[in-house]
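Let's turn to chain A:
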Amino acid sequence: MFDTLARNFDQIFILLRDWLVSFLPAGMRPVAGIVLSVATIVALFPGLFALTTIFERKGLGRIQNRIGPNRVGPFGLLQPVADGIKSLTKEDIVPVSANAAIHFLAPLVLVVAVFMGFAVLPMGRNMVLVDMDCALLFYFAMGASTELAVFMAGWSSRNKYSLLGAMRAVAQMISYEVVLLLSSVAVVMITGSLSLTKIVAAQDQYTGIFPHWYIFTPWGLAGFVMYAIAATAETNRSPFDLPEGESELVAGYHTEYSGFKFALFFLGEYLAMFSISGLGSTLFLGGWSAPFSFLQWVPSWIWFFSKLMLSIFVFIWMRGTLPRLRQDQLMNFAWKFVLPFTIFNLMVTALWRFMGEGWLRWVVCSALLAAAYGIMARVSMRREHFEPRSYRYAE
Partner candidate 1 sequence: MNEQLASFPQTMTCCASFATRILWLVPAVPIVAAGIISVLKQPKRKTSAALAIGSLAIALAIALLAFGHVVSGWLSGATVRETVNFTWLQFGTTQVELGWVLDPLAAVMLVMVSFVGLLIFIYSTGYMAHDENYTRFFCFLSLFAGAMLGVVIANSLLLLFMCWELVGLTSYLLIGFWYRKPSAAAAAKKAFLTTRVGDVFFLLGIVWLFAQTGTLLFYNNGAGSMEHGALAVLLAQPAALGLTAAGAIGLLIFAGAAGKSGQFPLHVWLPDAMEGPTPVSALIHAATMVAAGVYLIARVYPLMQAGSLAGGTTTALTVVTWVGAFTAVFAALIAVAQNDIKRILAYSTVSQLGYMMAGLGMGGVAVGMFHLITHAFFKALLFMGAGSVIHGCHEEQDIRKMGGLKADMPLTFLTYSIGMLALCGFPLFFSGFWSKDGILEAAQHWSVARAPFYMLAFGALLTAFYMTRQVAYVFFGHWRGSKPAHESPVAMTLPLAILAFFAMFLGVLGTPAWPWFRAFLDGHAAPFELHGFAEPGLLLLMLTSSAIVLLGLGLGWTIYGGKSPKVTEPDAIEKAAPWLWAILRDRFYVDEFYAATVIAFYYWWARVADFFDRRVWGGAVLAVTSIFSLWARFSRFLDNDWVNGGFDKTCEELATGGGLLARVQSGRVQGYLRILALAVVALAAILVWSSRP
Partner candidate 2 sequence: MSPVFYLVAALTLGGALTAVVLKNTVHCALALTAAFAGLALLFLGLDAQFAGFAQILVYIGAVAILVVFAILLTRGSETPQGSVYSRYSISGLVAAAAVFAVLGWAVLQSAHMLPNEQAVPMADVHDIGVALMGRYVLPLEILAVLLTAATIGAVIVALHEKEDAK
């Protein structure tokens, strides 16, 4: 009785969809079902976006010892609505010298590409739009095509700040995309499949009460850390937010955007954040699986979204805490520390895969990773030299 209730609750969205679809003639049901789910996603995540903006602003406020927005609505909860209205009603300015077509296309491409990514994310048991065989590859393909949008935006608006921002963004995204890919390859190696549902299913098992999440293995932990770093950079979030560093180049590649298009960029950025956190929790945090075996009655989608929001919170936290890197530091960090370490992690993963069950592989892999981390950290530290710097202005 309770089980069935729980199960129904777990599958509630599926049931809802089927129920709604069932009114239609049988011929168009599948199509309608897909359309319905797409519509849900397209409606859901912007809503989440709106929620997140206020969440972020208030959180940052707390961190910076301010109150944050509190005028519009109770506790300023309606702030995003006001923002939305504002950005929709503002004038859409296109610079004269800008390359109109591309300038117009850029935000659309961005948002579309980002939305595509959600198509393969399993947001709950059986709750995935298309259960593709090479879902992960699809995801990264989509992620790759966002860079182009960024470049289009930066180049088309004929503005050196935009162009610089775009170049920075693209360079940074390419550099960290490699890391992103490689750290996920570790998971693929262990699961033996590119399909995200399979990956989650592989983690949805328990020894005692503890789940088989990949983050609880040495290579998984290392991979997750690397993934988190890369994800932060990929979404141009602080401390990697050079592309739109206000202090240096006014707002990066969307300097010349205003009104709705700007809102689209804003939206795109947050959506990218959501989807990449979703992917991260799917790959390493067991996706929609419950953290303890006795909590399995809680609906899977609740777990997925709580993990999503948790990582969003971490994003915000970091933004509130860490200072911004310099470009060369960023690149060095990517190519000289993160990438080699990720590759090493791949090897360790292979070792793990072939050492077979037993405590031995835990010891060996952890030792290897720790040693590698120590050595590489030391090396890169030696390259950096941390004496108090004296800044000279005006030259």
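Regarding selection, all candidates are chains of the complex that A comes from, given by their letters.
In the analysis below, a contact is a pair of C-beta atoms (placed from the backbone, for glycine too) under 8 Å apart; a residue touches a chain by one contact, two chains touch by 3 or more; residues count from 1.
This is a predicted model, so every value here is computed, not measured.
Touching chain A in this complex, out of the candidates 1 or 2, is candidate 2. Listed in rising order, the residues of chain A touching candidate 2 in the complex are 102, 132-134, 137-138, 140-145, 147-148, 151-152, 155, 163, 167, 170, 174, 177, 192-195.
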